[in-house]
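With one protein chain held back, the other chains of the complex are shown just where they sit.
Let's turn to subunit A:
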């Protein structure tokens, strides 16, 4: 009984001494931080230029957008340089968008991935993007507008327009995964001077491989099997008429299979698409059954051609955003990444079987 009391007393003393240790942890009180939401990197004469965009909520409730620019020879020192110009410490824990300019992407992305993307405090819903023009111009443009809306723009497009989804989680999986390559959104300013996201950048390891245009982006989305949707414009021909019809894809399913994985692999995609055609040419009367069948078959034929074309394009540029290498690795006994991409990948034959199921309705959602 007495012994127990002594133990409790000693335990108490220990606990109280821990209170003194409270000075060891640095506190980050939320209104004394500069929380950066967008970070942009570009390179000029061997030096990295970083632009940070943050919103200051202390003055007004809406928040005022500020940018800060720093330059240094490595990525980590850029953040230090930005810090030296700010009145509150810079924190990138809530970073939402990381823009990398095209020249860094063409050379070497690994520096930026090492420093920023692998920081444990950064959330995995960070969006990494490549931009055509230096990011500081884009960010200055946004500062003029007054709202840091750019991440919201990209996220909204993921959902409603069905651009292929990409965030840090998927990015790191593809970057470090064997047999996969990264693909990120490609930002640019359109003629009106507004930021637009219409294209997708596909990488080869850490260098920029190729840029997909709008239609190819939708096809890539279908092949990716994450959330199949989007709108494709397809050429439809009947007798002497030829015009565009727009297929709105509602949902879909894709089955990937491989045969003969070791020597001459043959990848087949079996795609089922449920969609409807809302915007069809005037000369095609949809009430007639034969026209429906015609439309269906033409859509299937065209999509099959376009998809095969895209896959061949990937093969040509030796990029692999779909993870074909990973898939084949799972089905074969010996697999070496270097060897695969040099010898086997160019010889793969792709086969696409597509079935479009049209649901007729006159009601627009």
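One rule holds for everything that comes next: a residue touches a chain if its C-beta (ideal position, glycine included) is under 8 Å from a C-beta of that chain, and two chains touch if they have at least 3 such contacts; residues count from 1.
Here, contacts and distances are computed from a predicted model.
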Just to verify: the chain that's not displayed, which of "Sugar ABC transporter permease", "RPW8 domain-containing protein", "Spore germination protein" or "Signal transduction histidine-protein kinase/phosphatase MprB" does UniProt list as its protein name?
"Spore germination protein"
In the whole complex, not just what's shown, which of A:123, A:146 or A:177 touches the removed chain?
A:123
Note that subunit A touches the chain not displayed via residues 19, 22, 25, 27-31, 33, 35, 37, 55, 57-63, 91, 93-94, 96, 121, 123
